[in-house]
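One chain of protein is taken out of this complex; the other chains stay put.
When the chains are written out, they are named A, B and C in that same order, and each has its own residue count from 1.
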Amino acid sequence: MPAYVLGRLLALLPVLFGLSLIVFLIMALIPGDPAQAILGSYATPENVARINRDLGLDRSLPVQYLTWLGNVVTGDLGRSYSLNRPVLDEVLERFSATLILAGAALVLASVLGLLAGIVSAVYQYGLADKLVTFAVLIGISLPSFWLGLLLILLFAVRWRLLPVSGMYAIYGGGGLVDLLWHLILPATTLAVVAAGVIARLTRSAMLEVLRQDFVRTARAKGVSERGVVFRHALKAAMVTVIPVIGIQAGFVLGGAVYIETVFQWPGIGRMLVDAIGTRDILLVQGGVLVVAASYVLFNLLADVVQRLLDPRIAA
Amino acid sequence: MKAARGFFARLLRNRMAAAGLLVLALILAVVLAAPILPLADPDATDPARRLLPPFSEGAWLGTDALGRDLLARLVWGSRLSLAVGVAASLLAAVLGSTVGLLAGYLGGWTDTLLMRGIDTLMAFPYLLLALAIVAVLGPGLLNALYAVVVVNIPFFARNVRGVAAGLRHREFVDAARLSGMGSARILLQEVLPNVMPVIVITVSTTIGWMILETAGLSFLGLGSQPPQADLGSMLGEGRKVLINAPHVAAVPGLLVFLIVMSMNLIGDGVRDAIDPRLRTGLPGKPGTATRVERPDVPAGHDGDAGALLDVRNLKVAFDTGSGRNLAVQGVDLAVAPGECLGIIGESGSGKSVTALALARLVPSPPGVITGGVVRFEKDDLLAAPPGLLRRLRGGRIAYVFQDPLTTLHPLMRVGDQVIEAIQAHQRQAAGAARARVHELFAAVRLPEPDRIMQAYPHELSGGQRQRVSIAMALANDPDLIIADEPTTALDVTVQAGILDLLAELRRQRRLALVFISHDFGVIARICDRVAVMHGGEIVETGPVLDVLHRPRHSYTRRLIAAVPVLGRAKEILRTDPLEAPA
Amino acid sequence: MSGAPAVQVRDLVKTYRPRFALFGRRRKPVTALGGVSLAVAPGETLGIVGESGCGKTTLARCLVGLLRPSSGQVLVAGQPIDRLAAEGPAALGRSVQYVFQDPISSLNPRRTIRQTLAVPLRFLAGLPPGDHPARLRELMEGVGLDPAMLDRYPHEFSGGQAQRIAIARALAAGARVVVLDEPVSALDVSVQAQVLRLLVELKARHDLTYVFISHDLAVVEALADRVVVMSAGAVVEEGRPEELFSAPSHPYTRRLVASVPRL
Partner (left out) sequence: MTVIRSALASLFLAGLLVLPALRPADAQIPADVLVVGQIAEPASMDPAVSTATNDFRILVNLYEGLVRYKPGTLEVEPALAESWTISEDGRVYEFKLRQAVTFHDGTPFDAEAVKFNFERMLDENHPAAGTGPFPLAFFFSAIEKVEVVDPQTVRFTLTEAFAPFLSNLAYPTGLIVSPSAVTEQGQDYARNPVGTGPFRFVEWVGSQQVTIERNPDYWGEPAKLQTVVFRPIADANTRAAEMLAGGIDVMVEVPPDALGQFSGGDFQVHEQAGPHLWFLILNTREGPLQDKRVRQAVNYAIDKQVIADNILQGTAVPAKGPIAPAFEWAYDDTIEGYPHDPDKAKALLAEAGAEGARLTFYVAESGSGMLDPVAIGTAIQADLAKVGLEVEIQTYEWNTYLANVNAGLGDKADMAEMAWMTNDPDTLPYLTLRTDALPENGGFNSGYYSNPELDRILDEARRESEQDKRGELYRQAQRIIVEDAPWAFIAHWQQNAVTTGTVQGFALQPSFFLLLDDVSKQ
């Protein structure tokens, strides 16, 4: 297993390298540049040239890229011109916020999705199954900005139960409870789609597993129905569900942009959108590297869990 | 063509899928008829009449922020969005599936390279991609399509790759290669048709996303250009007035929901309709115990007084799409304590169904017990409440199944599986249970019981696995073991060992044994009596040697004649005029 | 038993190397075949018996080029198999064919029998499409099936019927050597007898050479002219089946024969 993990981690390097090269090229070639973003209407050629010189953007593309790469190797991701701070600080801060949100959403999505999928499979074609199916379809077809605002209007504005937005209370905030409090709505919104996908998959995996011979064996030895469903069937179904949770983790990480916007969550998705808008190339590079690495790591984690769960795969 | 008709028939039998199809057909009909419908001009602005609520005069669904008729925009917008969604899904399907097929089928370095490429694509910030597309191709909905396609390629690639990799080692692929097909042809003609269901399902689930995703790109100029409506841009426009005029977003949102829902229902239906396992029977998940539908419960006769198990007139049927097929048509059996009854028959004879029906383990649906009595001592198992049934199963009545690789839980250590069997019936602490497993493993002559307890089924040999199954059956000192082809998957030398073990355990523990097999030699070696099954009925029953040497029924005679016997095996090559062709 | 052998195997070795691993413990390679040599004369039926894991299936797959041996040589009709394989899939397929154990899974579930059988006609026999219907009818009748069944899908057939189709496919391109890997193990005894009789009949009609692999000693005895017993990747004993099974000399063969349940 350690060798497997190490191998997969090494495979991450070419992915990140390729990604940074493509990102760099696209950022360099699309219209608009940092000077434009800074100067807005005042982007005269002299002004643009001056800013490009200040930001080191007047050098040739290979030189810019290699300089950046050289710095990255030494752990220096450069400085964001649009936020006037080191890229690493910003990226880590934003990424941890996203990780909290995505992690909470993923846990929620997994719990809800698994439960819904199990109920749906166990009561196949029953009322519960139909209700779950309907809820899941609503979940995966609902635009998240819509759901997010709906939840805000109900829970925060109408009933004043939960905060509207942000990560901590503005005044006298901080601490875990405050964080959880602010997390409920965005995490729920973000979890809905993933929960739907997980529920659908869990349902079909459970149905598949419940037809297997070893489930019959469990019944034949007198295991209670709860044991059959949770100990036997669910465990086997998880082998198919886990990698999908891994993929969903990637989506939840990258797809949180809308939710981060609606709930003003200081996450990395929103940061990337803004950084792309202002053509803040170093910030984009830093953000992409972290997001891509975490995406690959989540998938690796899912694969490791799958391997732990299913001893046959590693053999 | 016949296949296609059958496919649609099956699809429509699924009520949910039929409903989805109906909704989608309705949407398509309206959308296609848009030019001839009496709709307002979708682009005519009238800011003075902006944000009218639904059911306003002259605007059934209200108006948007520029006073345009939402109904007209909805119809025309759906027309465009559906076209884009379908086109994008198909394009992504073609490209992604190609990558997936190649990666899965070729494997090795190609697989690694392609999948790392897919990883890169998935981790790539999609806005940047969209901006690059605007830069090269300019704004517009069509160009949004490319961005959406690229983003969705990984789905198809990943899903298809998994299936294709599974197909790579299938025998029909090898057979096709031996028939002279090259790799490209094998991919297209042999592998692709088998991957199609996955592609179809993925397409049906992505179309809705595609429509939603184009909404997400419109702020980059990647969307329909004003004044043209599409569902995505309508959602985006609705977002701005969400608080004071929620209907502007709700109207297109509802339609997206309908499209996504119908696509998914159809997708599920398609998956079921093309699943060969579900072709004959109604799809269903097996319940706890076989359903019993006895029209008349036979009057309580005393039965065979000395019998442990007494089966009278057992009938088992399977529900199929076209009616109910009787698989077991009135079987009578009796097993005395300590006796070994063999049941022999060919596939389809109903022998395994009979064995499973005894403890109501026939999967239901589609199985139904339609008549008879199964008396275990005093209890009629067909009327037993779930609690009693559960206590008997694995308690006094234990099962050993054919293939221990599939009948043992693949992800649980075998020791734990036996412990579970013990703890399902006895309150035993973990330590005591472990000691008991150790004892049982020794009894079934498994070497190094401690090591084997820690092993997973796949780490054991076939013989070892079957010994574990037998140990599991013995866990609660049963009175009756029902063994369904327990040695069929084993090599002859291993089979001999298992048969010896069963015979010995029977003697030691005064176990009654119901032994199902297709092999006369095996039955002869272990059983006292044998019942010969054919076509769901017992055609002959009696002491093993009597039946073997003086078969009374013609089927029994034919069956015995067909078995090659070492030393005079070539006899079976002489044509028997009595025999019906296969 | 004269002339060049139809199949000749020289010192065949097949080891499975563990997956390439950059790190971690290297697993030891597994030897499936440890230097097997044998020859089959034209028109002969060679039986190969042995228990699971003895290497008989690996040997069979090497014979038709589905597996590449680690070392050693396989000659079919005097031609090295790797040279045949290099000429493309067709050259090999015209010389030697294979019948799988599980008849259902060796047929593509999503293609009709007509489509499946047309493949060797087109790629191996090079038959123009116009001649296909007649030849397909002939093939079906040759294995005792109604040509009207050509447009059905595999799942609509019983195991015995499916195996007949698989045999028809093997014969379609006129290969003279057929490797049969447990062709009747998945069948019921009555059907098994019929398929065995069909094999005998076809062999006579088309002048075939069989390599017949089975774990069932009685079935091998019924069909084979000569039998080799394999254990742990090596041939342990060889001879005429009636003699070999009645008086086995190798201890493994003795144990094998003793384990067979008798009526």
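In this section, a contact is a pair of C-beta atoms (placed from the backbone, for glycine too) under 8 Å apart; a residue touches a chain by one contact, two chains touch by 3 or more.
Quantities reported herein were computed from a predicted structural model and do not represent experimental measurements.
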Considering the complete complex, which visible chains touch the unshown chain?
A, B
Based on the whole complex, identify which of B:Leu102, B:Ala245, B:Val260 or B:Cys527 touches the chain you can't see.
B:Ala245
Option touching the unshown chain, where A:Leu77, A:Ala102 or A:Met271 are the choices:
A:Met271
Please identify, in ascending order, the residues of subunit A that touch the omitted chain?
30-33, 35-47, 50-51, 54-55, 79, 81-85, 90, 93-94, 115, 118-119, 122-123, 145, 149, 152-153, 156-157, 160-161, 163-173, 175, 177-178, 180-181, 184, 225-226, 229-230, 261-264, 266, 270-271, 277-279
For subunit B, which residues reach the chain that was dropped from this view?
43-45, 47-48, 50-51, 65-67, 131, 134-135, 138-140, 218-221, 223, 225-227, 237, 239-245
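In this section, only the chains that are shown with their structure count from here on.
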Distance between the CA centroids of subunit A and subunit C (whole Å) is 52
Distance between the CA centroids of subunit A and subunit B (whole Å) is 31
In the complex with subunit C, residue positions of subunit B that touch it
2-3, 170-172, 174-182, 189-190, 193-194, 196, 276, 279, 346-347, 462, 491-496, 499, 518-522, 524-525, 548, 558-560, 562-567, 569-570, 572-573, 575, 579, 581-582
Interface with subunit B, subunit A side, in the complex: residues 11, 14-15, 18-19, 22-23, 26-27, 29-31, 121-122, 124-125, 133, 137-138, 140-143, 145-146, 149, 153, 207, 210-225, 227-228, 231-232, 235-236, 239, 247, 250, 254, 258, 272-273, 276, 284, 287-288, 291-292, 295-296, 299, 309-312, 315
Residues of subunit C touching subunit B in the complex
51-52, 64, 66, 88-90, 92-94, 97-98, 100, 102, 105-111, 119-120, 122-124, 144, 151, 153, 155, 158-161, 166, 169, 172-173, 188-197, 200, 215-219, 221-223, 241-242, 245-246, 255-263
